[in-house]
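The block that comes next holds chain A.
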Amino acid sequence: MTSQLPFFLAHIWLLPMFPLVTAAAMLFFGRKLKNDAINVLCAGSVFISFIFSAGSFLQLLSLPQDNRIAINVLFEWLPAVPFHMLDGGLANFVADWGFQLDPLSAVMILVVTGVGFLIHVYATGYMAHEGGYYRFFGYLNLFMFAMLMLVLANNFLLLFVGWEGVGTCSYLLIGFYFHKKSASDAGKKAFIVNRIGDAAFLLGIFMTSALLGTMRFADIGPALAKGNFEVGDPRIVAIALLFFVGATGKSAQIPLYVWLPDAMEGPTPVSALIHAATMVTAGVYMVTRTSAIYVLAPSALAVVAIVGAITALFAASMGVVQTDIKKVLAYSTVSQLGYMFLACGVGAFTAGIFHLMTHAFFKGLLFLAAGSVIHALSGEQDMRKMGALSKKIPITYWTMLIATLAIAGIFPFAGFLSKDLILGKAYEKDALLWAIGYFTAGMTAFYMFRLIFMTFHGESRVDHEVEHHIHESPRSMLIPLVILAALSIAGGWVAWPEILGGNSVFIRFLEPVVAVPHELRAEAAKGVSSRMGEIGLMLLSEGLVVCGILAAWYLYIKRTNLPQMIANRLGWFYRLVYNKYYTDELYDSLFVNRAKDLGLALGAFDRTVIDGAGVNGAGWLTRFISKVSMWWDTWIVDGSVRFGARVVWLLSIPVRMIQDGLVQSYMLLVVIGLIGFLAYYFHIAHQAMH
Partner candidate 1 sequence: MIPTEAYLILSLALFTIGVVGVLTRRNVIIVLMSIELILNAVNINLVAFSRHFGSVDGQVFAIFIITDAAAEAAVGLGIILAFFRNRETVLADEMDMLKW
Partner candidate 2 sequence: MGHLIPSSIAPYVLPVVYAVVIVAVLPLLAGYIVLLERKVMADMQARLGPMRVGPHGLLQPIADALKLLIKEDIIPANADKLMFWLAPLVSVTMALLAYAALPIGPSFQIADLNVGLLFILGISSLGIYGIVLGGWASNSHYSLLGALRSAAQLVSYETAAGLGLVSALLLAGSLSMKEIVQAQYDQGTWFIFSVPVGFFIYMVGSIAETNRAPFDLPEAESELVAGYMTEYSGFRWSLYFLAEYANMIIVAGIATTLFLGGWLRPFARWHDHFPGTSLEFFDVIPSLVFLAAAAYCFYLAPKQPVQIQKAVMAAFGGACLLLAGAMAAALFASPEVMAGVHGAFWFMAKVVAYLYAFLWFRFTFPRYRFDQLMRLGWRFLIPLALVNVISIGIAIVLKQSLGWSPFWAMLVMNIVTLGVAAWLATEGDKPEAALQTADTES
């Protein structure tokens, strides 16, 4: 079918290859290259793939509405093997090296390559003075490759390849400053926590292939239809839950969110690209990709929604008390991801993807701006040592302010549209979920403006030696900021809701690929809910947001000592929240230390039983046997040999006495022989005479 496809769609598989090539180049001979060459190669390759994805997106648009899908299979990865499914039917298992482009992955590749390119450009400025420049960009390009593989895969197995690839790259990049213990620990933490989710995800994949007999996304829908499972089938629920566990791992949801705040140890562009814009959203993508399964498992959907809502609330509450600027952004990322899962959980997968996109814009911008601030303050991350920077670094200030307004959800900005879409859907599903999301929105506004005020306003608390050389970042860092700011403003307009007289193009663009729960489908058939309700919801949220902003202003500009008093007032709760609800300690005491104990026990077992009894015993036995055989060799074998040699030596004594190499003794022997000969001759003659 690839034959009649236009060029870009026929060659999607090229898309991940550009970053792969440059990554290989970096990792193999990057050490030899100059920084400029590295910039051109890496950013250039990402830009090329961005152009490529834009082109393929346009060509995808040109296709007819109902089959906007392009699949090209390079080759069969695992050859077709017939096997028995759970229901006994015979299926042909096939996993091929195939790429698939449909509206969902099109959005994803646009976000990934676009934001990725901007962040590459930013990184060229941010990392300019770091060591291991080529290493950093090599990892970054490798991540781009893996992420594109992830979003372009046409089957679970290939998606899992990308899934693990991004995990590996995130590990490498978190631990980029491997000489810092905290950084390497954070990398390890991220990796291990992800392992849990990945294990579940892998189980889900197995169950899927066992149940549906296929791995291709395109075949899942038909397989489900052919298997005509009724809604709530426990096997489907199990698959859905397993997938969701995988998603929580990758996308930092409760209970596996703990790795993301620590991941802020990595360089800021990494935080922006991987831990805000792209990778952490892979879970959302995956859930959306498998929405056909989820709609058959309402209970799983409920779990997703609840977990997402609670995560959003928890993370927001933790973000309120954080003082490290990047940590604040990290918790806000977690809570925004919670929003997305909330959307998915209530069945509004398209809303989730929409929020994913807008979030990629403004959260990436926030991280980059924060990085610019840190850059300006030469490495300072603690907000209590900032303040009154708005005049000193205006561009950073304004772009960050825009992003903050966007994430807070002020009316025309992108965040407003996506978040209110989610809230609307949640309200239609369940009021409690809506309430949580609503409250979270307020907290978001509060802590984000707390960040803004503490950083840019009030009186300066910057150290003096730092004070002197505060400077605006270079142009290579500012241009991405500006572009992303523009996107944070206008990026959401592609889904301008009908209520405000728009037509949500984006939603309808995504409609064909995502499934919709039956009751929603029924409501949709029943007709749109009351306009006034939606408008009211919007106004309510705007009001709450404004309150949050004012509270932040009051606390951190007007009465700067008040936060401390509040903290003292509700001490234990503050401490609880400030210490992140002791989650890490809890996990440590529950899992980590237990695992360590298990390791110790196993180690003891190894030492005592396996090493002691087994290995050392075997060694001792071998040595004993070898001693015996050595005794045998020495005394019996060698002994007999030496005995033979001794005998020969004894027998050869006379010969040796003869063969002494002295000519005169030889002469003596000649004389002796002569005498003997003469004696014999006389004997003969005497006999002859008689």
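Rule of thumb we're sticking to: a residue touches a chain if its C-beta (ideal position, glycine included) is under 8 Å from a C-beta of that chain, and two chains touch if they have at least 3 such contacts; residues count from 1.
If you want to know what made the cut, all candidates are chains of the complex that A comes from, given by their letters.
No experiment lies behind these values; they were computed from the predicted model shown.
Engineer: Please find, within this complex, the candidate from 1 or 2 that touches chain A.
Structural biologist: Among 1 or 2, only candidate 1 touches chain A here.
Engineer: In their shared complex, at which residues does chain A touch candidate 1?
Structural biologist: 659-664, 667-668, 671
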